[in-house]
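Encoded as structure tokens, the structure appears first; notes follow it.
Only one protein chain is missing from this complex, and each of the others stays in its spot.
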Amino acid sequence: MRPSSSTSEPFAFLVAVGAVTERTGRVAWLQAMLDVEAALAESQAELDLIPADAAAQIKVACRADQFDVDAVFDAASLSGNPSVPLVDALRAAAGADAAPHVHAGATSQDVMDTATMLVAARCAEHVSGRLTHLASDLERLAADHASTAMVGRTLLQHALPTSFGAVASSWSDAVLAGVDALDCVALPVQLGGPVGDAISFGARAGEVTAGVARRLGLEVPPRPWHAQRTPVTQLAGAWGSVAGAAGGVATDIVLLASSDIAELHEVADGAGGSSSMAHKHNPVAAVSARAAAAQAPGLVATVLHAAGGHELQRAAGAWHAEWPALQSLLRCTGAAVEWLAASVERLVVDPDRMASNLDAANIPQEARRP
Amino acid sequence: MRPSSSTSEPFAFLVAVGAVTERTGRVAWLQAMLDVEAALAESQAELDLIPADAAAQIKVACRADQFDVDAVFDAASLSGNPSVPLVDALRAAAGADAAPHVHAGATSQDVMDTATMLVAARCAEHVSGRLTHLASDLERLAADHASTAMVGRTLLQHALPTSFGAVASSWSDAVLAGVDALDCVALPVQLGGPVGDAISFGARAGEVTAGVARRLGLEVPPRPWHAQRTPVTQLAGAWGSVAGAAGGVATDIVLLASSDIAELHEVADGAGGSSSMAHKHNPVAAVSARAAAAQAPGLVATVLHAAGGHELQRAAGAWHAEWPALQSLLRCTGAAVEWLAASVERLVVDPDRMASNLDAANIPQEARRP
Amino acid sequence: MRPSSSTSEPFAFLVAVGAVTERTGRVAWLQAMLDVEAALAESQAELDLIPADAAAQIKVACRADQFDVDAVFDAASLSGNPSVPLVDALRAAAGADAAPHVHAGATSQDVMDTATMLVAARCAEHVSGRLTHLASDLERLAADHASTAMVGRTLLQHALPTSFGAVASSWSDAVLAGVDALDCVALPVQLGGPVGDAISFGARAGEVTAGVARRLGLEVPPRPWHAQRTPVTQLAGAWGSVAGAAGGVATDIVLLASSDIAELHEVADGAGGSSSMAHKHNPVAAVSARAAAAQAPGLVATVLHAAGGHELQRAAGAWHAEWPALQSLLRCTGAAVEWLAASVERLVVDPDRMASNLDAANIPQEARRP
Partner (left out) sequence: MRPSSSTSEPFAFLVAVGAVTERTGRVAWLQAMLDVEAALAESQAELDLIPADAAAQIKVACRADQFDVDAVFDAASLSGNPSVPLVDALRAAAGADAAPHVHAGATSQDVMDTATMLVAARCAEHVSGRLTHLASDLERLAADHASTAMVGRTLLQHALPTSFGAVASSWSDAVLAGVDALDCVALPVQLGGPVGDAISFGARAGEVTAGVARRLGLEVPPRPWHAQRTPVTQLAGAWGSVAGAAGGVATDIVLLASSDIAELHEVADGAGGSSSMAHKHNPVAAVSARAAAAQAPGLVATVLHAAGGHELQRAAGAWHAEWPALQSLLRCTGAAVEWLAASVERLVVDPDRMASNLDAANIPQEARRP
């Protein structure tokens, strides 16, 4: 397996791979924004706040493939966010009767914030699936090597014997801790209207919010959170944890695959060559996983800084700063997970080398355990 | 109220205030490490793994005020962590009979990791208490001003009317989201022994771990997590979220207290003066809260990077890098919360100014709501 | 003027604008790598190390438009960097006679590191030009408003009178400090061969390096710097400074354009609208500049972390981690500068409002200066 990329970035092979790219590119964001508009219209129609026919027409119009995606996002430079041009385009697409009921009571931030949660939910679902699959691969490896003795190394010094099974189990723990971290994140709808008090949605604002949440599979927040960004920072923290976990496991693989230890190898057709040394064989997947994971901490910091600088009812820059950082965070964390999964698929374990390294290890006999 | 400081750092007034300092300084860390050693001994004695007398003597000896705290931490430069000299000192303090049973089966990392969780738990309890109290102050403010109309500002532009009650409610939401973020963090015991497989604790390692967890009020992990740092990264992320929330509210206060808006003021004897302009009155508490909160994102990034670079059974630097960053994170986040609480205590609301600003606002009459 | 974007990223309008995108996209990187290969061949031919005909054929082949750019970068996932597939493609393009002389003595890192410096040099030239032009716009603004009195605000409190000319001058200083920061960065060639000792380039390695540097307009380093990354960190720091400077000026504009101060406005056809409030007019360019600038600090941290984790003769991940972070840093800093320039072009100054704000300011008469 080899993660593939499909963007115009030069280093996409490191930071954008597999389904995560598909889900978080322009089309995925546009579809998420449209899904929010559709869910809003349907929820309002269900409560007789807008005509059912209008909601139906809006719903039909909310398909990203019916829009000029690039035009919408490029026009965002005029309004500062892509919601403004999207609403215009959606009104045109929904027809004259439905147009006045598009985006009713909503403001750009409602759409952007809720779409952010939706994109995050979809990415989390995908990445959690990959992590879960990876954990079962690792548990199988752990079972196969429960009694494969190897050197335990602390501070890179030979410490005491351990088993490769124990090591693979700890990798599985790391991977599953990532699944837990993503699971723990609350992803709430944000519907507050122009100044976040939900007054623009009328007396039944709570029911509208609940309807939107139900349709999108998101949570109902106690109140609009337009001006308090903890849902966004907690989301970023969890993805940062996943990247950290993936990077940590990849670090172990790179070390164990080093020529001086050589207890593991990545084996894959055509991968790992050098432009100058034919004899070398680099663990490219694990190396790429580390490189992708290393992008995450700085991106998390960007999101956290933005939260601390959010101004009043909607920030003048700190809100906008969240989007590219989150987008990059989803992509590079997803890439770290994909590359790690590729690395584990490629792994060849060398129990003989583990045994000979252990024999030769700087561990006194009395410290070796049965 | 004025947060106080008590360290030798020049800018302690910004990053170390109130009880958080007390709890996270050298004594607090030493006590936490001693609490881990005591809990370990008691748990082992309970299972008849070490003599009850030895455990009792160890328990008695585990009081930080009986140690030369500075000597322990200064000696850490020899071994790379303070656990090594502490164990030596504790063996001496516990007496010859108990000495062999001190730290039985444990390695430095067990003590450091579990003490980290304990310090974090104690800081979280303190900070959560402050946040909860602050939220009730804010809810009272919200109730008092439910019908105090003011300008809602998005991107710092006059948007639509809102109320100061709604603003204070959103601050309360932010503060309570911080409590939730801290509550969600799992703080597990870490007991793995030299290479993290818990073999050194014998067949009843699981029971020992459970006993330690029960005594310290920490969680029982599925397995030792010596080599996967998600408990640490999730902890850091949550504290980063709290700092972000505190910084965001403080940003609002600074803006609303600006001379050009002047809807709020911090009023406190002796505070807020200038070295050159007698007429100025700075909202020093909110400013300090922002400055403290702004330290957090970079520290979270440091912890996340360390996780991604953790090597094999114990990292050669990435593990050690967690400590000062986490310590600073607890302190600056705690300081941000204390300063924010001080700011809110000092707040004087000016409803007349809110009304006159709203009258003069750039909001068309038809957009103003009843 | 409106910065335009042309990538498939959803938030490209914030982080990739104008010529910076062109220069730093896939094609720009590929051309830079090809320029390195061509300069290497020509320098070696000049010293009679390879045949002149071969160098000429290589030179002719080194045009990005003759390559399948996407194929090269996608194949990078096999080798871990795009240099390996590029060398293969270049050998094919150069013809059988020249092929053995392509990339002679070089390793992937030589090409990647030197191309990084070249891309940075080209971006710096472009951005410095924009900054210089912007500074002259700001100096003109400063001259026009040398005696336009306004309120000076410290900690957002009215302090003492100043002039808009002084403010615009300080913005110009910030912008020119950015030019200086970029000018100060040394951008050296990196030619070390497989393990960085330049032995693969033979006895005249120093002359080869000097020839490459002369041809590319880069500096000659004292020795290959394959394993010490200060050229890269210094580069990142300087771009971070530029972003900080741009963000700081944009922050001032956003504040002075706030409805409560209203001393400045961004005026541009079609820009600044809201999806819910027709009366609002957002300073979209300054807001976007802030959002773009806010991406930079985290990216600088990523590059710095990579430097500290660089392993031996070429790092296993930390080297690769530099590329996407640097690429994003160049783009978001470039975008911050473009957006700031757009904001300044759109600025309308309101001296009457400055005067009336000053009249009404909380500044005692005796503190006002003539």
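Chains: A, B and C, in written order; residue numbering restarts at 1 for each.
The definition used in the following text is that a residue touches a chain if its C-beta (ideal position, glycine included) is under 8 Å from a C-beta of that chain, and two chains touch if they have at least 3 such contacts.
This is a predicted model, so every value here is computed, not measured.
Colleague: Kindly state which of the options A:57, A:154, A:209 or A:295 is in contact with the chain not pictured.
Modeller: Of these options, the touching residue for the absent chain is A:154.
Colleague: Write down which of C:98, C:141, C:205 or C:315 is the residue touching the left-out chain.
Modeller: Only one listed residue reaches the unshown chain, and that is C:315.
Colleague: Where does subunit B touch the missing chain, residue by residue?
Modeller: Per the touch rule, subunit B residues meeting the hidden chain are 2-5, 7-15, 24-26, 28-30, 73-74, 76-80, 82-84, 87, 103, 106-108, 111, 193-194, 200, 250-251, 254, 258, 270-277, 282-284, 286-291, 294-295, 297-302, 305-306, 316-318, 320-321, 323-325, 327-328, 332.
Colleague: For subunit A, which residues touch the unseen chain?
Modeller: On the subunit A side, contact with the omitted chain comes from 151, 153-160, 254-255, 257-262, 274, 277-283, 287, 297-298, 301, 305, 309, 357, 361-364, 367.
Colleague: For subunit C, which residues reach the chain that was dropped from this view?
Modeller: 80, 107, 109, 152-156, 159-163, 166-167, 169-171, 173-174, 177-178, 180-181, 184, 194-197, 199, 222-231, 233-234, 236-238, 240-241, 243-249, 251-252, 255-256, 290, 293-294, 296-298, 300-302, 304-305, 307-316, 369
As a working rule, only the chains that are shown with their structure count from here on.
Colleague: Quote the value, from 0 to 180 degrees and to the nearest 5, of the angle by which the CA atoms of subunit B must be rotated to coincide with those of subunit C.
Modeller: 180
Colleague: Count the residue numbers both subunit A and subunit B use at their shared interface, divide by all numbers used there, and answer same if that is over half, different if under half.
Modeller: Since more than half of the residue numbers are used by both chains, the interface counts as same.
Colleague: Using the average of all C-alpha atoms in each chain as its centre, how far is it in Å between subunit A and subunit B?
Modeller: The computed centroid separation for subunit A versus subunit B comes out at 27 Å.
Colleague: How far is the middle of subunit B from the middle of subunit C, if each middle is the mean of its Cα atoms, in Å?
Modeller: 37
Colleague: Specify, in ascending order, the residues of subunit C that touch 2 or more different other chains.
Modeller: Within subunit C, residues 254, 258, 274, 277, 282-283, 287, 297-298, 301, 305 contact more than one other chain.
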